[in-house]
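Structure provided below as structure tokens; questions to follow.
Shown here: the complex without one of its protein chains, the others still in place.
Going in written order, the chains are labelled A, B and C, and every chain counts its residues from 1.
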Amino acid sequence: MSAYEVTLPVRFGQVDYAGIMFYPRFFENFHTVFEDMFSSRLGVRYMALLRERRLGFPMVRMETDFRKPFRFGDPMRLRLSCERIGRASITFRYRAVHGPETEPSAEALGTVVIINLDTFAKVPIPPDILAVLQDLHD
Amino acid sequence: MSAYEVTLPVRFGQVDYAGIMFYPRFFENFHTVFEDMFSSRLGVRYMALLRERRLGFPMVRMETDFRKPFRFGDPMRLRLSCERIGRASITFRYRAVHGPETEPSAEALGTVVIINLDTFAKVPIPPDILAVLQDLHD
Amino acid sequence: MSAYEVTLPVRFGQVDYAGIMFYPRFFENFHTVFEDMFSSRLGVRYMALLRERRLGFPMVRMETDFRKPFRFGDPMRLRLSCERIGRASITFRYRAVHGPETEPSAEALGTVVIINLDTFAKVPIPPDILAVLQDLHD
Partner (left out) sequence: MSAYEVTLPVRFGQVDYAGIMFYPRFFENFHTVFEDMFSSRLGVRYMALLRERRLGFPMVRMETDFRKPFRFGDPMRLRLSCERIGRASITFRYRAVHGPETEPSAEALGTVVIINLDTFAKVPIPPDILAVLQDLHD
């Protein structure tokens, strides 16, 4: 398959007094592409994974480079791909690209673990999710 | 001097469906301790640096480890210290500690550059800010 | 013309511990449809009105009814129409409709004034904006 991509325009409530995207807002967008990927590729809503299958995906480590600012209205193309698959952990690559460009203006590596939401204990990646992740690369 | 510290309780609007702090919200708190440090140590409001002195501090790189979740009401002690001072860049260490504990439950290294808000060009750290940063360590 | 409409799916970061949209998040969505209307109908980005034409649109009064909760993933159709046009004030109607339904699950009347961002003094509605507003009804 390929990386999963959505485009989100930068909103007024996401820019700061300097007119550029306030850096904590990037992470909200990173989570949005993560959510949408499950609906699109797994065919299951992210919330159903939590509510019905009692799975959680807490972030344990994230490295982010911010190379070029985003301004109000800029279309942010968000690409999500899978960098590394462990037994109970997954490292994703997030790229935020200015609409027509090819090089990411912001880029992150984020590692989540999979847990049971009732016990907060780690669980192995379920097979249907594993299959989706194995296809989530450039 | 020493690291700068504020305590912020985790708010309902910061926790997610799983009842733990949604990870993008940590960065909002990291920015809060950063803002407050200027008021407290420099005696100048963060916004005055932007509006009157036309300085900006965009984040260029951030590495974050999330070790233990925060739940609603947990008092988050946020400690800010200065890790490295460059000519036009500064690396801060952010530690988020559960109230009575000593080890951080989340920890980040964030590097900002100092720019002129009109030109977006890098500028050297002004002397009064430099003096504050040199004292901002454990 | 007609009311302006966009559809936004409810995001994970917008729902609370109870699994329903946290009520302050509705207002972020209301602002989004307001922003988009200017790009779409006036052909001018909302931010350009602020930055270049020095116009601001602070909210002075808002009445909101929340009739039915929105859950993660629910598609929220947001309709914006103009209810009343004054000399320097405008009252908008915001309707948030569950995807396929016709009756709004949340509805607001919001009145903004138009100000000059340098003086914060009220200014009359500029003719090009007035023309757009006069067409913004069901």
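Everything that follows uses one rule, which is that a residue touches a chain if its C-beta (ideal position, glycine included) is under 8 Å from a C-beta of that chain, and two chains touch if they have at least 3 such contacts.
This structure is a prediction, so every number in the text was calculated from the model and none was measured.
In the complete complex, the residue from B:Arg71, B:Arg84, B:Lys122 or B:His137 that touches the missing chain is B:Arg71. Check C:His31, C:Arg77 or C:His98 against the missing chain and you find that the one touching it is C:His31. Of the listed positions C:Ala18, C:Ala88 or C:Ala131, the one in contact with the omitted chain in the full complex is C:Ala18. Residues 11-13, 15, 19, 28, 31-32, 35, 39, 45-47, 51, 71-73 of chain B touch the missing chain (whole complex, contact as defined above). Residues touching the missing chain, restricted to chain C, are 17-18, 20, 22-25, 27-28, 30-31, 47, 50-51, 56, 58-67, 69, 117, 120 (touch as defined at the top). If you put the missing chain back, the residues of chain A touching it would be 12-13, 15-17, 19, 22, 24, 72.
As a working rule, only the chains that are shown with their structure count from here on.
Chain A and chain B have Cα centroids separated by 23 Å. Distance from the chain A centre to the chain C centre is 28 Å, each centre being the mean of its Cα atoms. Chain A has residues 28, 31, 47, 51 in contact with two or more other chains.
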